[in-house]
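With one protein chain removed, the remaining protein chains of the complex are shown where they sit.
Should a chain be cited, it is by its letter among A and B, assigned in written order, with residues numbered from 1 in that chain.
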Amino acid sequence: MTANLMKNEVVAARGVKLAFGAVKALDGVDLVIRAGECVGLVGHNGAGKSTIVNVINGGLSPQEGVVSYGGETSGHGIATARASGVRCVFQELSLCPNLTVNENVRIMHPDLKGWNWRSRALELVKKQLQEIFPGHGIDCDSTVDDLSIAERQMVEIAISFAGFVVPPKLVILDEPTSSLDAGLAAQMMAYIRRFVADGGAVLLISHILGEILSTADRIVVMKDGRVVADRLASEMNARSLVEAMGNVVREQEYQRSGIARSSSPVLSMPPRRGRGLAFEAYRGEIVGLAGLGGHGQTETLLDLYLSRNGNWWPTPRDELAFVAGDRSLNGTFPLWSILKNLTIASLQELSSRTFIDNARENRLGLGWKNRIEIRTPDLENRILSLSGGNQQKVLFARALATTARTVLMDDPMRGVDVGTKQEVYEILRSEAASGRSFIWYSTEMDEIRLCDRVYVFREGAIVAELAGEAVTEKNVLAASFSAGEAA
Amino acid sequence: MKLSSSAVRLIIPAASLAVLLAAVFYMQPRAMSYTGLNLLFNLAVPIALATVAQMVIMAVNDLDLSMGTFVSFCACVTATFLQASPGTGILIFLGAIAAYAAMGVIIYVRELPAIVVTLGMSFVWGGLAVLILPSPGGTAPGWARWLMTSKPPFVPMAIVASVVIALATHFLIMRSSFGVLIRGAGGNVRSVERAGWSVVKVRAAAYALAGFFAVLSGIALVGLTTSADANIALRYTLLSIAGVILGGGEFVGGKISPIGAVIGALTLALAGSFLSFMRISPDWQIGAQGAILIVVLAMRLFLNRLEKREKSR
Partner (left out) sequence: MNGHRLLLAKPWIWSFAATASVWIITVLFTGGASSVGLSQAALTFAAFSVIVGIGQMFVITLGPGNIDLSVPATMTLSGTLALKLMDVQDSMILVGLILSILLGAIIGLGNYALIKILKIPPIIATLSMSFIVQSTAIWTNRGLRIKPPETLASFTTSSLLGIPHVAIVALILSAFAWLLLEKTIYGRWISAIGQSTFAARMAGIPVDGTRLVTYMLCAVLASVCGYLLASFSGGAALNMGAEYLLMSIAVVVIGGTAVAGGNSNIPGIWGASLFMFLVVSMLNTYGFGAGFRLILTGLLIIAVILVAGGRRSTR
């Protein structure tokens, strides 16, 4: 065992600190990966998994601490990382969909020059595919567009493991099995073992704990930008992993309003894609959507909203309002003033015969400015003159100012400072008490614990419903990570 | 055996060309001869070259609204400078190609809408053309004339040239590393960047290549018409876009087909003759072109839906 640990390191990050504004994404992380080992990396949303991956592959530079490749500390960046044999398979597919498989190999391997690159690329990827997924049946001359999602993922994995001039020393796999079936996933894991046995290194991120436990030599657990556990896989099991990811501090008690359920739900939806549980929300309830990010929560909110909102005619009375999480993508209107951003969803109530009543608009704006404390001297200022937290408050005010009885929230507190959060929580509670319902997708455990009832998502479907006292970090974690075949 | 999407993309243009050709032969059997074919496809070569140029721009997700005026400009240069003093003519063409490359870089670096920048450039090229040739005139260089009017055995020049253009661009765009990069930049810029390529250089090269093909289009056009004027190729902007689309290309995503584009250009060239054979009044010729475009796009949408349904099954 000691001999194994003594082997030379491929990548070492020591004391890495990185903050985005006030948010400490990494708070002194040590992560050493040596040749011939597979390291499993687990943690809940916001633990810092993807940030440390981006530091290792050169995409982000740490503000403190050092990253060394093969013991060398000189140089940092994508090129250095690539030259040191670090390869990365990202969660979103990064192939060019309009090119064939071997043309994608050409793009990924700039050093594959010469006249017959096409056949060499083909040979390379074919050999690698055959090695990882024997009997795969993928036609490497076909366009990526024509492949199924699973096949695309297999191709991307194969390209990353294929060695040309620089053989891969460390391959980072971020949820590599997310679209593979059990058989392919098993082949993948078996190949990782072979690759590691031949002296390669793998950093494996997965929400399937069984995979991690059976494949990794060592498991690193992250929480709040720190490594909270770094132990041999043989010393851990699914339960101890979930416990390690959870908060050490005793859970606080929250006051939950006992909801007397009215006869019928204000909003409901059958199980997504015919799997899992159905969704329901009642009057005055705060319903949380939990689980790891990207497992179908945002899609559920969009489906709910778009199915009840006309695209051709203005809806006479809006049932739903939406608070965006990704402000720049689907929230703010950057050219507009704060006031216009705030009132865009309530224009119909503010106008008579399609003409907007400016006096009423100003009154509404000022009312919300005071109620929700938007910190600006003048509502006529550009929305982008506000800090992120205050922009988010404007988006909240936009939704709350409408007459909608239900408000959908798509992880709206991402990157918002603590003070603002507390203020918004207060408003949510009082609005809920007066009969509004909130559907709240959040990646933060503290917020999930504020909810009356929680649906946990995994792989696009609702896998658990927790209510009242059962809404605990431990239960949410247990439902977010599937135990997998081992455990 | 399932068909690849690129093969499917070629079916419609090839089928529409075949149907159109069959209809023409049926109505006018005399067209089925060397001279007949030569007449039918007479203007196909410059249109095919302009279409290929437009296709390269569309491969990187842009659109060139100055194609028509640029080809006109090139035609004017061919009929004057290139004929009188070939050295100066070639220098002018090199400058024009460099301007295209610069345009590609500026659009990318400043994140400008290609439609508006090329619209502005269309005024510039148009103005330059008027300055060079204020009234119709000029003479075609002898070699261009010879090349375009030569009569190879068995198959007319227009068809030989179209096949050569199709094969050459197919090799360049679909087979070479360079073409892979251009299409990759249209398909997924981020992954091209992540693999360590310079997107600016790729785009500059794509635009320069488009400029090069447009220059050839201008030369070929003058070779056929023997003289030029400043408005000679204004239709080419729309024809080239329509040709790419007819040939199975798409506006975004780097999905293009050089062979399809050449077939699309041939179809457009033939459509004119077909409509006159049909005794459709010349009034409706442009309208029929619009209708053909709409029908082809509708057919493509239908096929795409079918394909998608098959895939999700």
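Everything that follows uses one rule, which is that a residue touches a chain if its C-beta (ideal position, glycine included) is under 8 Å from a C-beta of that chain, and two chains touch if they have at least 3 such contacts.
Since this is a predicted model, take the numbers as computed values, not measurements.
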Selected from A:G135, A:P270 or A:G310 as touching the chain missing from the view: A:G310
Among B:A31, B:L147 or B:L238, residue touching the chain not depicted: B:L238
Omitted-chain contact residue, chosen from A:T80, A:Q348 or A:T472: A:Q348
Positions on chain A where the hidden chain makes contact: 305-306, 309-315, 318, 321-322, 324, 329-336, 340, 344-345, 347-348, 351, 354-356, 382, 384-385, 398, 402
Residues belonging to chain B that touch the chain removed from view: 63, 106, 110-113, 115-117, 119-131, 134, 238, 241-242, 245, 251, 281-291, 293-294, 297-298, 301
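Heads up, the rule we're going with is that only the chains that are shown with their structure count from here on.
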Mean-CA-position distance for chain B and chain A (Å): 44
Parts of chain A lying in touch with chain B, wherever the complex brings them together: 78-79, 82, 94-99, 103-104, 106-110, 113, 117-118, 141-143, 145-146, 148
Touching residues on chain B, where the partner in the complex is chain A: 2, 4-6, 175, 177, 180-181, 183-184, 186-188, 190-192, 194-197, 253-255, 311
